[in-house]
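The structure is given below, and queries will be raised subsequently.
A protein chain is absent from this complex, but the other protein chains hold their places.
Letters are used for the chains, namely A, B and C, taken in the order the chains are written, and counting of residues starts over at 1 for each.
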Amino acid sequence: MADHYIDKKMYYHDTDAGGVVYYARYLEHLEEGRFEFCLSKGVNIAESAKEGAIFPVVHFEIDYKSPARYGDQVRIFTSIEKTGFSSIHFLQEIKKGDMALIKAKTVLACVNEALKPRAIPDKIKQALKKA
Amino acid sequence: MADHYIDKKMYYHDTDAGGVVYYARYLEHLEEGRFEFCLSKGVNIAESAKEGAIFPVVHFEIDYKSPARYGDQVRIFTSIEKTGFSSIHFLQEIKKGDMALIKAKTVLACVNEALKPRAIPDKIKQALKKA
Amino acid sequence: MADHYIDKKMYYHDTDAGGVVYYARYLEHLEEGRFEFCLSKGVNIAESAKEGAIFPVVHFEIDYKSPARYGDQVRIFTSIEKTGFSSIHFLQEIKKGDMALIKAKTVLACVNEALKPRAIPDKIKQALKKA
Partner (left out) sequence: MADHYIDKKMYYHDTDAGGVVYYARYLEHLEEGRFEFCLSKGVNIAESAKEGAIFPVVHFEIDYKSPARYGDQVRIFTSIEKTGFSSIHFLQEIKKGDMALIKAKTVLACVNEALKPRAIPDKIKQALKKA
């Protein structure tokens, strides 16, 4: 299982008229999970962008197993499946207690300011390997 | 190619600090594409929910090929790959002119108000087949 | 009454668990209304930012009179109340048919890239006066 998690509460702004969390909203929660995961390894993605290493999402897939609702407390687990020359593959899971709500896979590319692929900075690659 | 499309402009609220459309935002645009696709076949998903047929997203995958930016005009193409007993598989593409920005696949389940799987109402199934 | 309007449909992503459009969402719709209003006067706010005239919102107030719901078609009216040396005051209204849903007032400042106040470029000021 993933070695890193953050806790989040679902608020009204997360929900839709179906009474559950809107399907796109989880992508924001998952972004937060990845950001905090990286930060816990000493990698600040907000700073790395200023240094010319930007990490856009190039592929994303998600299974919605059970819905979260207004007021729910969920836990977002994040781990790295693999890192390539200029890509990072994340696996993430959102759980409410023992119940799996979401499983997701996100592939980030590493690009420069012209949005062209570049090698992941070595400092970042080494830091994430400690995962 | 898909037989249905809608046109949309990207606004400031769609963008992020990277200067491009935020990765979760496309899921809202794609929802609009599916809604209008269904409506063009005579199926109003907003109404069907009131009649006990709700269509939550159970699986979603997306490839981000090129980013959209503030002020861009994009076209969202929608088609159905297949329909099952209680699922609908959509294929969608977002293009800016001739350039493909997004390819996405969305699987909707058909559930009742207790969020249990149920057969897609026949009227809806027949209408969507005319695609 | 305002001389400019856009039409918009409310989608699932606009709604919350109360079954109505979430209170923050109208600010996105109102942004679209202001963008299109300016464009109709020949002013492209997305372009002006590249030329060093950025228009952040510095004050906003809104009355929520009646809620919009999933699938509703609304009309967003926009007019300018006044323009100052470095500010533009918009009045906006959202209606569903004859029913007023929203009344809002937005004050934009004109700032440079360092986010310091600057005069509204003359070309823009003249164009908006034609309102």
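Just so it is clear, a residue touches a chain if its C-beta (ideal position, glycine included) is under 8 Å from a C-beta of that chain, and two chains touch if they have at least 3 such contacts.
These numbers come from a predicted model, not from an experiment.
Though it is not drawn, the left-out chain touches A, B, C in the full complex. In the complete complex, the residue from C:Gly42, C:Pro56 or C:Gly84 that touches the missing chain is C:Pro56.
For chain A, the residues in touch with the chain missing from this view are 9, 11-13, 27-28, 31-32, 35, 44, 46-47, 70-71. Residues of chain B that touch the chain left out of view are 12-13, 15-20, 22, 24, 69-70. Mapped onto chain C, the footprint of the missing chain covers residues 18, 20, 23-25, 27-28, 31, 49, 54, 56-65, 67, 115.
Keep in mind that, in the parts below, only the chains that are shown with their structure count from here on.
The distance from the centre of chain B to the centre of chain C, with each centre set as the mean of the Cα atoms, comes to 27 Å. Put simply, the C-alpha centre of chain A and that of chain B have 23 angstrom between them.
The distance from the centre of chain A to the centre of chain C, each centre being the mean of the chain's C-alpha atoms, comes to 33 Å. For chain C, residues that reach two or more other chains under the stated contact definition are 12-13, 70.
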